[in-house]
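Heads up, one of the protein chains got dropped from this complex, but the rest are sitting where they should.
Presenting subunit A:
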Amino acid sequence: MTSGLWQNWVLPGIWITVQLTLYSAALATAVAFGVGMARTHRSKAVRFAAAFYTEVFRGTSALVLMFWLFFVLPPLLGWQLVPMWAAVLALGLSYGAYGAEIVRGALNAVAPAQQEAGVALSFTPWQRMRLIMLPQAVPEMIPSFGNLAVELLKGTALVSLLGVGDVSFAAYLVRLATQETAQIYTVTLVIYFVLAFLITRSMKALERKTKANLGVAVK
């Protein structure tokens, strides 16, 4: 592989993969907390809407959703999404639905007495959520969120099928240019592996930090 290909395609490709992962993770986290908390809401209608969202977005394939946002939405709405943002939207919305299940599970796992104590102190529902439930639930969510983040990183490879120049797309171009298929695809897989390793490490650190705030030690 020549240094030109490396500098013009592979390195920018890595940067695009990292950006995609960060933006979609931010969107997915927002969706996960919004929908996950809505699933513990008093109102039945809110709970139903949140459950419907989760089932629809967990039910469909992220790649089909991405194609749908990119090819079907523009004629319906009359405006076109940049491929990068169609990808972020598709990844954020579908991985957010998986994350919502994690948030719901962790909120349900907080001891009911904690919730009752909040009622007894006449906290508002939002105060109970913010001051009692979330501080205890968030550390429990982090290992699952770590796995989901690695899944999300792997999911970003799908954008290469829309022509976004991420590291998978770069690999495809380099293969066409040099025919050194085994080499470039091995390098690409190793790049993803290293990125996944970094995610796993930083989530471990985050877990230790949030648990330390609660006074719980992590092995």
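The rule is short, and it goes like this: contacts are C-beta pairs under 8 Å (C-beta built on N, C-alpha and C of every residue); 3 or more make two chains touch, one makes a residue touch a chain; residues count from 1.
Going forward, contacts and distances are computed from a predicted model.
Trainee: Refer to UniProt and select, among "Lipoyl-binding domain-containing protein", "Cation/acetate symporter", "Ectoine/hydroxyectoine ABC transporter permease subunit EhuD" or "Aldehyde dehydrogenase", the name of the complex member that is left out.
Mentor: In UniProt, the chain excluded from the picture bears the name "Ectoine/hydroxyectoine ABC transporter permease subunit EhuD".
Trainee: Using the touch definition from the top, which of A:4, A:75, A:112 or A:215 touches the missing chain?
Mentor: Looking across A:4, A:75, A:112 or A:215, the contact with the absent chain belongs to A:75.
Trainee: Can you work out which residue in A:15, A:48 or A:197 touches the chain that's missing from view?
Mentor: Reading the full complex, the residue touching the unseen chain is A:197.
Trainee: Name, in rising order, the residues on subunit A that touch the hidden chain in the full complex.
Mentor: The list for subunit A reads 55-56, 58-65, 67-68, 71-72, 75-76, 150, 153-158, 160-161, 168, 171-172, 175, 181-182, 185-186, 188-189, 192-193, 196-197.
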